[in-house]
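The other protein chains are all here in position, but one chain of the complex has been omitted.
The letters A and B name the chains in turn, as written, and every chain counts its residues from 1.
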Amino acid sequence: MPEPLKPELLTSGPLLSVRDLEIVFRIDGQDVPVVRDLSFDIEAGETLGIVGESGCGKSITALSLLGLVPNPPGRVSKGQILLNGEDLTRAGEARLNAVRGNDISMVFQEPMTSLNPVYTIGEQIAETVRVHFGLSRAAAWDRAVEMLSQVGIPSPKTRAHDYPHQLSGGMRQRVMIAIALVCEPKILIADEPTTALDVTVQAQIFDLFQDLQERFGAAIILITHDIGVVAQMTDRVMVMYAGRKIEEGSVASFIRDPRHPYTRGLISCIPHLSLPPSDVPAPLFEIPGVVPSARELGASGCAFAPRCSHASGRCAAETPTLFPVGDGRSAACWLEVEAAR
Amino acid sequence: MSEVTIGQPAAAPQPVSPSRQAWRMFRQNHAAVVGLLVLLAILLISAIGPLVYTVPPGEMVWMPLTPPGRSAYLLGTDYLGRDLLAGLINGGRVTIAIGFSAALITLFIGVAVGALAGFFGGWVDTVLMRITEFFQVLPNLLFAMVVVMLFSPTLLNISIAIGVVSWTSAARLTRAEFMRLREMDFVRAERSIGAGNARLIWKVILPNAGPPLIVVAALSTGTAILFEAGLSFLGLSDPNAMSWGRMIGDNRPYILDSSWGVTFPGIAIFLTVLAISLIGDGLNDAFNPKLRQR
Partner (left out) sequence: MLKLTLRKAANAVALLLAVLVLNFTMIHLAPGDPVETLVGEMGGATPALIEDLRRSMGLDQPLYIQIGLYVGNVLRGDFGHSYYYDQPVLTLIGARIGPTLLLVTTALFAATMIGTVLGVFSAQRRSSWLSHLVTVLSLAGFSAPVFWVGIMLILVLSVAFPIFPISGMSDAVGTDGGLLYALDVAHHLALPALTLALIYLAFYSRLARASMLEVLGSDYVRTARAKGLPRRLVVYKHALRNAILPVVTFAGLQFGQVISGAVLVETVFAWPGLGTLAFDSILRRDTPTLLGILFFSALMVVVMNVLTDLLYRRIDPRIKIR
């Protein structure tokens, strides 16, 4: 390296950088890791997709970024979560509260139960700005109404006085988004934000995300198991399996040329994405087996090996590390290592 | 689902019958086991105590208001010179007999109402639930007082009165269980092979609603004992039988001269009901392992 890095170069590094993260759950007196050796970065303004089946550790990773891993039984046992260089795993509760909803905010999967039934939606948005910006009640309320209109809720002035039960699921999710964005956070985490909604409403919500990202410039971490959504929404994709990252790369290369056998399986599950258009409808593909639970995993070996048609002896014995496969991509599979030889 | 097996968990547990499993869970709950032992001890004392300790409970045997430890009568005497220990040993019989028989009546009415309401639904349910609501709102002790006063305080009448005012929670629980179970596949299967309503209610659904009902039975016994104590404290007890509540009621005017006269019978009631509620809690945990994590 020709010159030592200047301090301003350090701060202009990734907005959020997760290093060697390990999250464990204490079950029957034993620490069972549910996320291991996880590292990833996110740059300002970009959209990162995190993909994987249920139980692969996506949601708990998202919660860890906000310091919200349910404790007990869970905790972050190793690694760093660096927001602009500040390690959030070492931050106290007061500091975390200043970050939550302000620098990093989150939209959850269940709009029906994620809003408090006994307060108006206007209040639930307004209190967030009151806490973070110290606005007066009136100013915060105006801001809440303004946000409701931003997220496309008709007649926001009257709607602000509504209670959650008076709104549909899609509308409630819009309110959740308004809450998440009201402080103009740097990072917005969306954990399966449309799973509970109708297909048409899903499309509207994703349009809203894209629209708002342009206006607010927040980086988005989109957690999903829907490859179609990934293709439409994200810049970069990270695939998780059984608590580990197994592949990462740009969305285009990820879909065109998946490297890890698991990713290939995921992509083939989407009928119209994997194959060139043809007259014969492609048969639906399914990855055999299920994701092993964290307790069933051994200390070493590829977690996907039992379901993998290419598995060899090495896969069962040694855990593959992430291996660069060119184009800024990486995959954790021994096949890639062998092929590179 | 798939031919690929993924890391078998070490040593799959042998399947055991649900009741044995519940008993295993119950044994692990120390408080419940202590409760069970205490209750067994109280039952034993009440059963054979009067045969061993033959002092008559209702007769004057010594100076009135003798404190404990000052005479041959270990726990002292009351305002009429009656032996408190004899009272406790004999009084337990009435208290426990009424406790259990009232709990039986409670359960009988509650299960009957709840089963009919939950099984048939519709207007049967509406009518029965209205009645249940009515009894739930009625001040239960006052109502029992009226019944016992008008129909003379015999053991049977007292048990019936307690049962009549306390069946509502058993009914609600039974109804909920029946509504849940009647839609289950095994019930539909029985119905499809022509099982009649009576068979479905008694032989098919009721046994499956057993565990929560056992817990309710335990708790009802505890409440019934407290109820009996309350009624006999107010003077509504069989004049020919000693009972713990009546001992407290009789001795209450003399607490300034003899605190022991009210203290010991109270402790007896407290221990009995405490033992029963510990058992009830233990059963509840044993039947609902999931709740234990709370």
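Assume a residue touches a chain if its C-beta (ideal position, glycine included) is under 8 Å from a C-beta of that chain, and two chains touch if they have at least 3 such contacts.
Owing to the predicted nature of the structure, the values given are computational and were not obtained by experimental measurement.
Chemist: Which of A:Leu68, A:Ala91, A:Ala203 or A:Ala231 sits in contact with the chain that's absent?
Modeler: Considering the complete complex, A:Leu68 is the one touching the chain left out.
Chemist: So one chain is hidden, and I want to know which residue out of A:Ala44, A:Ala91 or A:Val131 touches that hidden chain in the complete assembly.
Modeler: In the full complex, the listed residue that touches the missing chain is A:Val131.
Chemist: For the chain that's not shown, point to the residue among B:Leu75, B:Val262 or B:Leu283 touching it.
Modeler: Here the residue in touch with the unshown chain is B:Val262.
Chemist: Out of A:Ser77, A:Asn97, A:Gln204 or A:Ser253, point to the residue that touches the absent chain in the complete complex.
Modeler: A:Asn97
Chemist: Considering the complete complex, identify which of A:Ser54, A:Asn116 or A:Gln210 is in touch with the unshown chain.
Modeler: A:Asn116
Chemist: May I ask you to list the residues on subunit A that touch the chain which is not drawn?
Modeler: Considering the whole complex, subunit A reaches the absent chain at 66, 68, 93-94, 96-102, 105-106, 108, 110, 113-119, 127-128, 131-132, 163, 165, 176, 179.
Chemist: Touching the missing chain, which residues of subunit B?
Modeler: 133-134, 136-143, 145-147, 149-152, 222, 226, 229-230, 233-236, 245, 248, 252, 255-256, 259, 262-263, 266, 269-270, 273-274, 276-278, 281, 294
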